[in-house]
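Take a look at the following structure, please.
Taken from a larger complex, these chains appear in their original positions, while the remainder are omitted.
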Amino acid sequence: MSDRAYALFEEQQKARGIHLDEVKASLKALKIETPSWGYGDSGTRFKVFQKEGVPRDPFEKFEDAAQVHGLTGLAPSVAIHIPWDKVDDYGKLRSHAESLGLSIGAVNPNLFQDEDYMLGSVTNASAAIRRKATDHLLECVDIAKETGSRDLSLWFADGTNYPGQGDIRRRKGWMFEALTEMYKAMTPDMRMLIEYKCFEPAFYHTDLADWGMAYNMALKLGPQAEVLVDTGHHLPGANIEHIVAYLLDEKRLGGFHFNSRKYADDDLIVGSINPYELFLIFYQILNAAGDADPAVRRNVANIAYMIDQSHNIEQKIPAMLRSVLNVQTQFAKALLINHAEVSAAAETGDVLGAEDAVRRAFEFDVTPLLHAVREEQGLPIEPMKAYLNSSYGKDILARGKGGASW
Amino acid sequence: MSDRAYALFEEQQKARGIHLDEVKASLKALKIETPSWGYGDSGTRFKVFQKEGVPRDPFEKFEDAAQVHGLTGLAPSVAIHIPWDKVDDYGKLRSHAESLGLSIGAVNPNLFQDEDYMLGSVTNASAAIRRKATDHLLECVDIAKETGSRDLSLWFADGTNYPGQGDIRRRKGWMFEALTEMYKAMTPDMRMLIEYKCFEPAFYHTDLADWGMAYNMALKLGPQAEVLVDTGHHLPGANIEHIVAYLLDEKRLGGFHFNSRKYADDDLIVGSINPYELFLIFYQILNAAGDADPAVRRNVANIAYMIDQSHNIEQKIPAMLRSVLNVQTQFAKALLINHAEVSAAAETGDVLGAEDAVRRAFEFDVTPLLHAVREEQGLPIEPMKAYLNSSYGKDILARGKGGASW
Amino acid sequence: MSDRAYALFEEQQKARGIHLDEVKASLKALKIETPSWGYGDSGTRFKVFQKEGVPRDPFEKFEDAAQVHGLTGLAPSVAIHIPWDKVDDYGKLRSHAESLGLSIGAVNPNLFQDEDYMLGSVTNASAAIRRKATDHLLECVDIAKETGSRDLSLWFADGTNYPGQGDIRRRKGWMFEALTEMYKAMTPDMRMLIEYKCFEPAFYHTDLADWGMAYNMALKLGPQAEVLVDTGHHLPGANIEHIVAYLLDEKRLGGFHFNSRKYADDDLIVGSINPYELFLIFYQILNAAGDADPAVRRNVANIAYMIDQSHNIEQKIPAMLRSVLNVQTQFAKALLINHAEVSAAAETGDVLGAEDAVRRAFEFDVTPLLHAVREEQGLPIEPMKAYLNSSYGKDILARGKGGASW
């Protein structure tokens, strides 16, 4: 059935002017970084439920991540989080990763779980605490050197809960000071990815609250600083694909933290709540991929796609498989957009025609295409089924409960 | 200065037709329940910061609560949470409370911190888990008998994170079954307060998501079931005072969990983010207090005012003092509304006049009034200052860190 | 290609336990009412752009609506709006409709465009204006008798812009009085559909602001009153499918006004902004369609599906075609859900499996199925293309600009 389905699909697409060879090449080039913390326990402020079999140390996290990559071919790198993934010998961790076919991805400093940081880390009113926080940033640059990581991915929980609690503009200055010091410590091949978030854990103001603030910082720091878009970090209604397009046009889109939200920063599996939004993000990216300006195309080529979710109630490895597969699915659909058709309609004011040209790509079932790609890559046709049929999930139960968690 | 201020204030109000004797009587009758958990550590999913001096057991929580009541005269009862406040002998806890001039208020079951409840408590697909959860509800009825509590305050974290995860209508049926069983176990003088919440910790659907669902349950259960409004549990823009007025008109408003929100369920100090909203809630209540229907007036008289917040970064006792004082302030302002003036303008279509008649009451500085009331009650004029000048806050530091927390 | 595609599709679905005969029967039974006003000009407060060719009177509106039904077989009835569709002889309008293969659907009173209603219609503080508004409701009952309409669809713009402007509880009482009077005037086969809306055009409080208020009114009125869900009338994040499921379980879901929203009541084409949400609504409906309780199944059978949108910039007839086709598409996808598979996963706590079982149905391309259904019904395979290739769109340009509008 699979062959017939693919033949039919190819025929359909060809008739629309979509050549599957290019589509398949793009699909094979898609890389999605998974986060080490996504393999451990996480939860809400009300409760962290503990699962049996979660990894007990960074090495086991990479082993789980290797399952995801081995079955999908999509996730060759793993982001680490310091100090959660602190080890004595990063060379050893790197070798371990490489032996599993993986590399170490973005290094993520943690500046929100030390008692000192209750009222801020790099924006704390205490110079000593700011020093400590900035030192941690510098430490992460050093770790990135050891792990061979290109990206330093920065999210700050810093903010205030009440008016008056902190001086917003002074805190802004302190933020810039710390970022400047870190920026100078980076090697020329490194990138600083600056994440923003509208709220949580700060509930009145967050020092880097929206893309404009992250962009402003990046602009003042220099060309190695870019903006990181977490799909869950926006106010209700925000048009994320617009922000993505805008940043690409300014050549400052560093990458994504993918996840789904319905209400706040829900951190659900990407593509599970509003899959069309994910598709529309890829539509903007692919539109920019064809830009006349080589700098825009270069930005597209360097986007870091990363998962960042909380699997509070899900099985961890299946949740990560589902996540990268959902990204692949929407990316595949976006590859079926006939941009010339959209433009032709848009330019003549044919609103319904232009909308249809975008939405229609979304309505195709890309299963035959994805099966074909996986077959060509020597991967299981159905990665989730392959995982569930394997013994890995049962074997790791021996790890017991109480593994890594926030 | 204080006397002159009061004299002037009284003169002003008299000129507007507001008699301070009645206002003062209303202020003296105001009672706000504080929650035992508000004296312990709380936090966000990212971190619970630990404070020195937080109470180590339920008995110490009541001691701290006695400070709040002793200094303000506003908080004579304390809500308890089971199992956080589980003790061997509730009689002993009750005596302890009474010896401090307090009573035990609402009993709050906890159905969200047991590993069994990951996918729901009373709405879990497992009959055994539903049984266990319902038994806990029944246990709380028994505890309420021992503590002499009138109110059983029910918040369920139950819900789902993904479409399909649970059958929404079956879960609704299970919810009703559990509530029915609990309702039948209550004594005739008890009340069931049913709380709703739009989201968190469930991020796709919450079994009791809005006031309509809580009201529907209450209606089917019987007259001892009422709706509990938590001011933080609404979607952006919700007009809470409208819901309050609606429920009062249907005689089903059980009470409040007060706190402030700017984004999600931020659980900040009540009155700190949008004090006018709190004032407008009291405006609706006081409007209903003058209703022709005695059932509406009876509902007003029986509203349970309760604080429910997370003091993540604040000193606990001062945070609770600030909370009850903020409620008192806005209640005092609302008492200055001249309802006849509002009505007269509203009835003639004088939009600006009616709005002004409400807002003007908010703009008065009620400090002289509150000072006078406290003086008459033999309380410190400035409760916060009195607390900060006392040794209590220093004395409890001896408790060290690591006291009660979620 | 079409035949092969269908054969393959059928094979796939059979393998999943989905029988296309039943699916096709359900698709053929789907009826979506279009609104007469959707064929005319509409706009925002900033501007109503005028299109050439919009109908100049109710008769022409029915002619346009006949195009939509003729090409899709989906839209056999047309909702009318009084006074926009006021005619001297409703019998004549009814005959006209019937001659076009249409019937007259819900009658919608208009209580927001008379100068008298600036501060409310049925909730106005003036008894005379309330009387006038209630008389209009009664007039609509009379019109429904003449048009043979079953449904009276009620949306009230009534509300206030400022605190104090109106007495919320008195207005609630007046609302109930007017509805009661109308309810009593209805014949036993009529239904009152009560719509709610969180805001606009009232910006502080709206008398019927959420489903709970509409439900409360319906409950007190009697069994012929039900709740009408407009998909655009909710606060950000509201889980509409949950409300739908809840109302079905209470047997009080009257119907839908379909449209899409991203921000406020944007009134965009249904299924164009978040198609998954529309699919999930149908998932809840189809879940209830299999309920053990015949009253629930009866409610499902009587749901009125209606379009209610503002085609501000779109060609009117194509916009309506797109709308009913989008509804059909998502309904078709929802028909592919294997409910037993979802339940089996949900009952064993397999969160990811249950989610997958729902989402997978959404990912199928239902084009072959819809083509087959249309072929069997003797309809054009691609209704939009058929319309665009017809001369109708050009012919109506002779109507010129300045046709019907709000």
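Chains here go by letter, A, B and C, matching the order in which they are written, and residues are numbered from 1 within each.
One rule holds for everything that comes next: a contact is a pair of C-beta atoms (placed from the backbone, for glycine too) under 8 Å apart; a residue touches a chain by one contact, two chains touch by 3 or more.
The model shown is predicted, which means the values in this text are computed figures rather than measured ones.
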- Tell me how many copies the full complex contains, given that 3 of them appear here. 4
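Heads up, the rule we're going with is that only the chains that are shown with their structure count from here on.
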- Item | Inter-chain pair with the most contacting C-beta pairs | B-C
- Calculate how many whole Å lie between the centre of chain A and the centre of chain C, each centre taken as the average of the chain's C-alpha atoms. 38
- Item | Residues of chain C touching at least two other chains | 236-237, 239, 351-352, 355-356, 359
- chain B residues within the chain A interface of the complex: 42-47, 49-50, 112-113, 115, 118-119, 157, 161-163, 198-201, 203-204, 236, 261-264, 266-269, 272-273, 310, 312-313, 406
- Message: Please output the residues of chain C touching chain B within their complex, sorted ascending.
- Response: 119, 125-126, 161-169, 172-173, 198-199, 204-205, 209-213, 215-216, 219, 234-239, 241-242, 245-246, 248-250, 280, 283-284, 287-288, 291, 342-343, 345-347, 349, 351-352, 354-359
- Residues of chain A touching chain C in the complex: 1, 4-5, 8, 11-12, 236-237, 239, 262-263, 269, 272-277, 313-315, 318-319, 322, 329, 351-352, 355-356, 359, 362-367, 384
